[in-house]
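With one protein chain withheld, the remaining protein chains of the complex are depicted in position.
Take a look at subunit A:
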Amino acid sequence: MGREVAESCLDGVMIEMVSAYCTRFYATKPELAARRIEAIGYQVGHQLSERYTMERPRFTDHLEAIKFICKDFWSELFKKQIDNLKTNHRGTFVLQDNHFRWLTRISIDPTPESTEASSNDPSVTAENKASQTTNMHLCFPCGIIRGALSNLGIPCAVTADISNLPACSFVVRIKA
């Protein structure tokens, strides 16, 4: 019933989308680029959650919906479940994926050997650029989660945190 597409194609489209928005469309305004990419993710998440909740009854509360995202939704998208779910029981959830599929190939350059003593700046800016690009790549999955949850009736805000690749955490804050 489902149609398949090669994962390499999807990877290629994602890379090009982020690079197009960051370097060509909104080159001088990275926040706008991030918001645009997140809006695309929102649409995708909206539609995907329609498909994957077709036969299910309505969710009783927020925790059930988040658990749906962690288990069924994530395994449909990435063939694995979220590894760790934390909550403060006051509307904030942290979903942690220890091996996020779309980040497995991102690799930051090792610090280049520099001959001058005062060249701390080039390596710092290279690392900053790398983490900036990685954060852009995460806008899309954040948008997907936000779109899926709003389709289930839960308005929220989602941010991502990459303290150690390839693990990554998504922080979901439900708007009360």
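One rule holds in what follows: contacts are C-beta pairs under 8 Å (C-beta built on N, C-alpha and C of every residue); 3 or more make two chains touch, one makes a residue touch a chain; residues count from 1.
FYI, contacts and distances are computed from a predicted model.
When the listed names "Ubiquitin-conjugating enzyme E2 variant 1", "ATP synthase subunit b", "V-type proton ATPase proteolipid subunit" or "Trafficking protein particle complex subunit" are checked against UniProt, the chain not shown comes out as "Trafficking protein particle complex subunit". The chain omitted from view is touched by exactly one of A:Ile40, A:Leu85 or A:Ala130, namely A:Ala130.
Residue in contact with the omitted chain (choice from A:Leu32, A:Ile108 or A:Ala157): A:Ile108. In the complete complex, the hidden chain is touched by one of A:Val18, A:Ala34 or A:Ile82, namely A:Val18. Those residues of subunit A that touch the chain absent from the view are 8, 11-12, 14-15, 18-19, 101, 104-110, 112, 130, 133-134, 137.
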